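For this view, one protein chain was removed and the others were kept in their places.
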Amino acid sequence: MKQRFEFHVDSTRYLDDHGKPLDDLPAQAEDTERTLAAYRNMVLTRTFDAKAIALQRTGKCGTYPSVLGHEVIGTAIGQSLAKTDVFVPYYRDQAAHILRGASLVEMLLYWGGDERGSAWKNCPEDLPIAVPIATQCCHAVGVGSAIRIRGEERAVVCCVGDGGTSKGDFLESINLAGAWHLPVVFMVINNQWAISTPRGIQTGAETIAQKAISAGLPGHIVDGNDYFSVIEALDAALERAHAGKGGMVIEAVTYRLGDHTTADDATRYRSAEDLKKAWEKDGIKRLQNYLHDAGLWDPDKEKALQAECKQTVEKAVEEYLATEAEPPTAMVDYLFENLPVSLRAQRERLAAKYRGGE
Amino acid sequence: MKQRFEFHVDSTRYLDDHGKPLDDLPAQAEDTERTLAAYRNMVLTRTFDAKAIALQRTGKCGTYPSVLGHEVIGTAIGQSLAKTDVFVPYYRDQAAHILRGASLVEMLLYWGGDERGSAWKNCPEDLPIAVPIATQCCHAVGVGSAIRIRGEERAVVCCVGDGGTSKGDFLESINLAGAWHLPVVFMVINNQWAISTPRGIQTGAETIAQKAISAGLPGHIVDGNDYFSVIEALDAALERAHAGKGGMVIEAVTYRLGDHTTADDATRYRSAEDLKKAWEKDGIKRLQNYLHDAGLWDPDKEKALQAECKQTVEKAVEEYLATEAEPPTAMVDYLFENLPVSLRAQRERLAAKYRGGE
Amino acid sequence: MSSAEVRDVTLVEAVNMALAWEMAHDENVVLLGEDIATNGGVFRATVGLKELFGFKRVMDTPLAENLIAGTAVGMATQGLKPVAEFQFMGFIYAGMEQIVSHAARMRNRTRGRLHCPIVYRAPFGGGIHAPEHHSESTEALFAHIPGLRVVIPSSPQRAYGLLLAAIRDPDPVVFLEPKRIYRAVTQSVENNGEALPLDTCFTLREGDDVTLITWGACVMETLQAADKLAEQGVSAEVIDVASVSPLDRETLLCSVAKTGRAVIIHEACRNGGVGAEIAASIAEGAFLDLQAPVVRVTGYDTIMPYYRNEMAYLPTVGDIVEAVEQVIAL
Partner (left out) sequence: MSSAEVRDVTLVEAVNMALAWEMAHDENVVLLGEDIATNGGVFRATVGLKELFGFKRVMDTPLAENLIAGTAVGMATQGLKPVAEFQFMGFIYAGMEQIVSHAARMRNRTRGRLHCPIVYRAPFGGGIHAPEHHSESTEALFAHIPGLRVVIPSSPQRAYGLLLAAIRDPDPVVFLEPKRIYRAVTQSVENNGEALPLDTCFTLREGDDVTLITWGACVMETLQAADKLAEQGVSAEVIDVASVSPLDRETLLCSVAKTGRAVIIHEACRNGGVGAEIAASIAEGAFLDLQAPVVRVTGYDTIMPYYRNEMAYLPTVGDIVEAVEQVIAL
């Protein structure tokens, strides 16, 4: 006696590499304001990114992970999340942070080695960057559980890299989301690399989205450089989540166009050719072409936008550079709500040692 | 543009609850010697199990996990593994241990609180019981890696419970088996319970076998009380593994007929009715019926086998009870290959304190 | 549940009482762990709570300690106060990354924006004849992590009061319950919701000749040793450290200033145990007061043996008395 259990994941793509529609576009494409706003955010993100790298190169910022190649995905996340939803990022989500309200200055402070970079006044419920890979997935289901316990109509988007999908945290968390029917959308950003480790070494699975099947969740694949396929999938996933229909896993396929971080040199382990090919799929250029073809964009608008973004970034950099470091005593002041007696002497020592700067 | 990726897992079953073939039986059924040996091992295992529980109840053994309901699966594992293969058990694999050569005395010593219970002279490469759930899955892929590195034609069977499939170790390990093409067969023993936690709480997935899909491995479901479906699946999986075709995940569906361990009282959390229904599917009785119908078994043979098993177990119990505890100094003697200087004084103290027994 | 109710309870029942009290008075308190809901926990610590507060607040989780530890972090950032149970301390290690890298750091990382009022409960210690990994006492691992509190009750009253304090504390607490004495004694506990202070040692008995410093199940043997010593005319002060981190050094130093001698007793292995920190702190802070070296009576620097030999591993009353005789002789 045999029985068969069947599963599948679908992938969608709307724009070809040059921004030409391959198919009927989804309803999202009718919202030209939103599409234009998305484009602007992508350009701002890329402008910020280039500047952050430059700051690092000149010793004015610490190790920094370039967002090149992720701008479309992050932007769609930022747009699709409701203000009252919770964003659980990883470390390459600059495009989403900007839309959520973490300021450019805060982002620079963070990578510049200042804890205040996660103080995020404008998105106080979003989780800070979790450096240990994939650990944030557990937080996301914790947030999702709180939402479920309280019966709220809110949802969570949690980002994780292709590398991160090998770590137990991701797999355990999607399983909980499935078992407890949690409103958590896992956005896997498959940029083909985990530092030097190619996607093919992370897993023998044909797609990453199919990992959802292990958790009884729906899985879906989108072209991470095609704004319409990403935003459509996210809008749909969040609608499901808000309606109490549970979570899902979306795999957004892209390519990490930069080095892993400013501490990395990707030419050691990947070919110029592959990189060149990946640039041809660039999602920002693609959306620009689309907007152009649709009569929504032109070189003047582009010029103005570039200038505006540059100015915004310059202003943030100025403010960042003018921000004085916290006093060293800050290192004990936020450990507990109240400083334990046992730390008082250490705090005094710190205060005395760095009075006036040592 | 849409693309669909499809996946499936199959389940097989040959004998109905009463041991009547539902279908043509697999080739394995032609080997009546092996089938009879399987039956004998199941009965021996069950006899041992009842005795171990009795010993615990009378204070002569520690906490013990009953194997009731797992005898068919363990027996098939023991039979399908080659002597040179490696078995990576969990803690409810008594039926397999017997066939691998871990003696009944060793098993009693282990649960009786004596480390020599894992010294296993007859199966020196098999891994000992890993108490922390699912951790053995990582060991299994480590053993599989060693086999692959050395280019050997050996394979590994790794057992894990349904509860264990929620833990990162299992999920990370099947992923490595898929990525590295390792000769490791994961045998998930889905007995419906993890202590008091029912299978439905572990995961929202329809089957456990489908977790294999996340790793790019084949998954398969068998009736864990149907000897023929279990042995056929294992033989096939090991043939694949020996031939360098990689690992797989088998889900063997059964029911934990006993308490979780002697420290547990399952009546607290499950109904007598469910238990009764599960007994009707008992795999030992089922195989007995089959053998009977096939003219291979009769009440006299059964009586003789029962007596023989009883005697074998009694002998082991006697030897176990006659085994003196190790001297307390043993607790430091196996920590490192050579006792570190820093432990010498502690060893002397132990030796002095327990000279003649304190 | 009236606030005047007084009951004779065991330590594990006191844990249950404290959980029930706080859940009744603060709807943000939720429980999660393996087998804690329907089964009431393998030690019955959460028995009856699912019936009182429902599955939404008493959650049986899938079997994954890392997930339990990390889910609690996520819950806490939403203002819940999760009490997460590890079935045994021996299974807490899979949760280490979440506890060390997130629970202990969220407040600092976000400059106070988010914080983690989590209690991580785990039964700990040996002597109950359980299989391997069921006898761990690795409190030192957590005591070394800044941002965590590590609290260990050793009586029903302290279990009740300290657990209430731990749940109410706005920061993460690793709450270790000495399972060897879960049911060793009963004590009358007033179910009044009154917490005991964290960061404070409890002086269980005053004395002049030597300070006996301990925590967890060893409090039993230490009190018995103090009795024996009293018969010999030695007056021992007995201190239950209770909060092994952050450590209340003041109480310890004051006591040693009086007695001039200290013996530390713990079940964990000696090397790098919490006893080392206490001994180092006393040796530094009470250097001129000490009339004898600070001596540690501990488990051996090895793996807790399976049960046939586990009693040979654990510190005994005799070991404590012997150590005191040794420091008194100096």
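As written, the chain order gives the labels A, B and C, with residue 1 at the start of each chain.
Criterion: a contact is a pair of C-beta atoms (placed from the backbone, for glycine too) under 8 Å apart; a residue touches a chain by one contact, two chains touch by 3 or more.
Predicted model only: the values in this text are computed from it and were never measured.
J.: Quick one: which shown chains sit in contact with the chain that's not drawn?
T.: A, B, C
J.: Please identify which residue in A:D114, A:D223 or A:D282 touches the non-displayed chain.
T.: Of the listed residues, the one touching the omitted chain is A:D114.
J.: Given that one chain is not shown, which residue among C:M96, C:A184 or C:A257 touches it?
T.: C:M96
J.: Given the contact definition stated above, which residue among C:T10, C:N108 or C:N191 touches the chain not shown here?
T.: In the full complex, the listed residue that touches the missing chain is C:N108.
J.: Of C:L141, C:I181 or C:L253, which sits in contact with the chain we cannot see?
T.: In the complete complex, the chain left out is touched by residue C:L141.
J.: If the hidden chain were put back, which of B:E172, B:D223, B:D264 or B:D282 would touch it?
T.: B:E172
J.: Among A:G163, A:G178 or A:G216, which residue is in contact with the omitted chain in the full complex?
T.: The single option touching the absent chain is A:G163.
J.: Tell me which stretches of subunit A touch the chain missing from the display.
T.: Against the left-out chain, subunit A lists 62-63, 111-115, 131-134, 163-164, 166-169, 194-197, 201-203, 263-264, 268-269, 325-326, 328, 330-332, 335, 342-343, 346, 350, 353-354, 358.
J.: Given the full complex, what residues of subunit B touch the hidden partner chain?
T.: Here the touching residues of subunit B are 86, 88, 115-116, 118-120, 124-125, 127-128, 130-132, 135, 137-149, 168-169, 172-173, 175-176, 179, 334-337, 340-343.
J.: Tell me where the left-out chain touches subunit C, residue by residue.
T.: Listed in rising order, the touching residues are 66, 90-91, 93-94, 96-97, 100-101, 104-105, 108-109, 132-133, 138, 140-141, 143-147, 245-247, 268-269, 271-277, 279-281, 283-285, 287, 290, 292-296, 301-303.
Quick note on the criterion: only the chains that are shown with their structure count from here on.
J.: Compared with subunit C, which chain's mean CA position is the farthest off?
T.: A
J.: If you average the Cα atoms of subunit A and of subunit C to get two centres, how far apart are those centres in Å?
T.: Distance between chain centres: 40 Å.
J.: Could you state the distance in Å from the CA-based centre of subunit A to that of subunit B?
T.: For subunit A versus subunit B, the centre distance works out to 43 Å.
J.: Between subunit B and subunit C, what's the gap in Å when you average each chain's C-alpha atoms?
T.: Roughly 36 Å separates the two chain centres.
J.: Touching two or more other chains, which residues of subunit B qualify?
T.: Correct list: 166-169, 201-203.
J.: I need the residues of subunit C touching at least two other chains; which ones are they?
T.: 61-62, 64, 66-67
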